[in-house]
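Below is one structure. I have some questions about it.
Every protein chain except one is present and positioned as in the full complex.
Chains here go by letter, A and B, matching the order in which they are written, and residues are numbered from 1 within each.
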Amino acid sequence: MQMPDKKKYFNRNFLYVGTLIATVILIPYFLRNDYYLHVLILIGLHAIIVLGLNLLMGYAGQISLGHAAFYGLGAYTSGILTVVYGFHPVIAALIALLFVGIIAYVVGVPSLKLKGHYLAMATLGFGIIAGIIFNEMKFTASHLDLPMGGPEGITDIPKLYLIKYNLNIDQILSLKLSDITGVSQVVPNLYAFNIVLDNDLKYYYLVWTFTIVILILSSNIINSRVGRALRALHTSETAASTLGVDIQKYKVSVFVISALFASIAGSLYAHFIASVGPSSFGFHKSIMLVVMVVVGGMASIWGSIFGAAVITLLPEVLHVFEDFDIIIYGLILMLILIFLPEGLTRGVIDRVKGRFFK
Amino acid sequence: MKGKKFLLLGFLLIISAGLLVASCEKAPPELTGEPYVIGGIFSVTGRASFLGEPEKKSMELYAEIINSEGGINGHPVEVVIYDDEGDATNSVTLVKKLIEKDNVLAIIGPSLSGNTLSIIPVIEEKEVPLVSCAASVKITQPIKKWVFKTPQTDVMAVEKIYEYLIANNIKKIAIITVANGFGNSGKEQLQLLAPGMDIVIVAEESFGPEDTDMTSQLTVIKGTDAEAIICWGTNPGPAIVAKNIVQLDIKIPLFQSHGVASPKFIDIAGDAANGIILPSGKILVAKELSKSDPQRKVLLNYKKLYEDAFEGSNVSSFGGHAWDAMAMVTEALKVSGTDRALLRDEIEKTTDYIGIHGIFNMSPEDHNGLNKETAFVLLKIEDGKWVIIE
Partner (left out) sequence: MTFVDQLLQFILSGITQGSIYAIVALGFTIIYNSTEIINFAQGEFVMLGAMFMLTLNITLGLPLPVAFILSVIAVMIIGVLIDIIVISPIKKPTQLSLIIITIGASIFVKGVAMFVWKKDYHAATPFSGEVPISIGPAAITPQALWVIGITGTVLIFLHIFFEYTNTGKGMRACAINPRAASLLGIKVKRMVLISFGLAGALGAIAGIIIAPITFANYNMGLMLGLKGFCGAVIGGLGSVPGAIVGGFALGILESLGAGLISSAYKDAIAFVVLLLVLFMKPTGILGKSESKRV
């Protein structure tokens, strides 16, 4: 009975993912401009976090008002390890992942015993504590003239590279070449193995690869046993627990997963912007992430991407209004919740369906 | 129910339409040449709006004046200003927007040091001249090819205060700084310069940018043998510190930073402001400067223009950073035209520009171009008035 349904579902999902991949690949051919690519990268980064947050909020029904802290922890760990201690970016990102996972577990275990507003307050408190630590923490290293960190943040974070290896025999080679031809010329460095993501286009593809992988991962989580347990938990915790679902375990796992996603986004952010500062990971950012989930649509994977896109683009569009942009921003938020409480994706689809399939 | 909703919708739409009209009232310039576009990124809203607001106004005012005087070689100046809301991520997005979408020749701002430091990699990569309005020494030391800044570094302000302390035989001080970029930079310099001048910092306290009571920190300071208190912050914190000091009956002298050098400080701190000593740009005491001071005329002119153009707002020292930046960039544009590399070279050649915050002499070794003699004067507040004490 269930099989055909499931198959159909998967086919449709493949179609969607395929369309997304095609769009991601094609967009740069139309938007050849670093500014647009930059905004698209930000959307990708936000989408990664929002996918995780949506697992937590939409599927497991738990509120987090402190997710920017995990984003920031990922970014800061990557930044500090690469700049102050000279780690390879990939290793730094993996350490960040481990670190954020542990923090999320430690915070999650006691927090997720709380419900509703108490959980909201606990996560908010955690976010504010992390923000204060970002603002106060300082690092000194022998190769730095002044201590790094504090309100000015960590700067000079290297571009993300996979391999940067130079045999240093290009000198000899170029010498030979000019000897032979009699013309001194710049020769491409043949004996250096560089895979560096040094421009926005490469980075765009990298970030969106991550976004799509995480999208598929999230969709698998939802359709697995864990996902069903989560939904049971969201509908009624009491019912779920009587059916033998270990609620606490599932809640904490989802919380940790969502923190890990945020950490990945954070590491990617650090190497993209090349600096991390406390102003980017405060209470406002946490709220913005929650708004993305709600605007995109709770318990909707595609809504996460959509929510991230809309809320990231909105300020760019609203710059026209100068100082009034914050008024309009508040207005739009209220209007969406009043008129499309299910989020933009659901809300719009439902309306269209309601009109044509009555 | 439904009717109510649509009523609401209509109401909201009217508001939005009104705002749209209100924000689009700028008249286009009438000059014929291709406009020279200069970008600006300031923290116009958010925590640092006290910086961004006057900077934005000054930049717009400067462009308006230069256009009314015939522009630059017949080309009108067009300014495109974005608000980063104090968030460094926004600054990076906006700097790319200015370069890629608005195709600006040079960029002025951001207002904050952290935000300036985050956009430097983009500036260096895209090779666009940047004149920052943020103070941190890290911006121009070491020298970055495309990056300049107009504000005085905190070193100069700290030196001014320390010199006064030594002259008055004060050796032990307590510092209380705000926990943001401004306070942090001040704290670093206060700590760095103290040993060299034989000054001992006996207490280090800090407060949050939105804190409303500092009596606890000041009680700790009161318990030490400090002979003076130096407070480094921007409104409203330092005004609360001043009031709390009166409340706790602390008798030792209070020094403030140039971060509160605006009439607003006296306005909100009231009687508690009296007796406070602080380093400041000369703009606050333009009238009192000696007639021979070359900056006097420039300052009075800026003050008059600003206060005429923006009724009800007092000139502060922060707007001057953007004003000086605009002056140097437009001066360089006269020679360079639309060539960014040439523009950069011309900005670096700026000599003897008499600005709001001192006399600028840029060079390949110095991308700030100020010295402490012209940048700061030491002021004392007496009966709600600024008095020069040198």
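The criterion applied here is as follows: a contact is a pair of C-beta atoms (placed from the backbone, for glycine too) under 8 Å apart; a residue touches a chain by one contact, two chains touch by 3 or more.
Quick caveat, the model's predicted, so the values are computed rather than measured.
Chemist: Using the touch definition from the header, name the shown chains in contact with the chain that isn't displayed.
Modeler: Those shown chains that the absent chain touches are A, B.
Chemist: Which of these touches the unseen chain: B:G109, B:P129 or B:P236?
Modeler: Of these options, the touching residue for the absent chain is B:P236.
Chemist: If I consider the whole complex, including the chain that's not displayed, which of A:Y16, A:F99, A:Y161 or A:Y329 touches that chain?
Modeler: Touching the chain that is not displayed is residue A:Y329.
Chemist: Can you say which of B:G208, B:G275 or B:G337 touches the chain missing from this structure?
Modeler: Final answer for the missing-chain contact: B:G208.
Chemist: What does the interface between chain A and the hidden chain look like in terms of residue numbers?
Modeler: 57, 63, 110-111, 113-118, 120-122, 124-126, 128-129, 132-133, 136, 283, 287, 290-291, 294, 298, 323-324, 326-331, 333-334, 337-338, 341
Chemist: Contact with the hidden chain only, please: which chain B residues?
Modeler: 1, 4-5, 8, 45-47, 49-50, 53, 179, 205-208, 210, 212-213, 215-217, 219-220, 222-223, 235-236, 239-240, 243, 246-249, 264, 267-272
We take it that only the chains that are shown with their structure count from here on.
Chemist: Using mean CA coordinates as chain centres, what's the gap between chain A and chain B in Å?
Modeler: The separation of the two C-alpha centroids amounts to 34 Å.
Chemist: For chain B, which residues count as touching chain A in their complex?
Modeler: Touching chain A from chain B are residues 5, 8-9, 12, 15-16, 19-20, 22-24, 44-45, 82-83, 86-90, 92-93, 96-97, 99-101, 112-115, 117-118, 120-121, 136-138, 141, 179-181, 183-185, 188.
Chemist: Please output the residues of chain A touching chain B within their complex, sorted ascending.
Modeler: 33-36, 38-39, 42, 135-136, 145-147, 150-153, 155-156, 269, 273-275, 277-280, 284, 315-316, 319-328, 331, 335, 338-339
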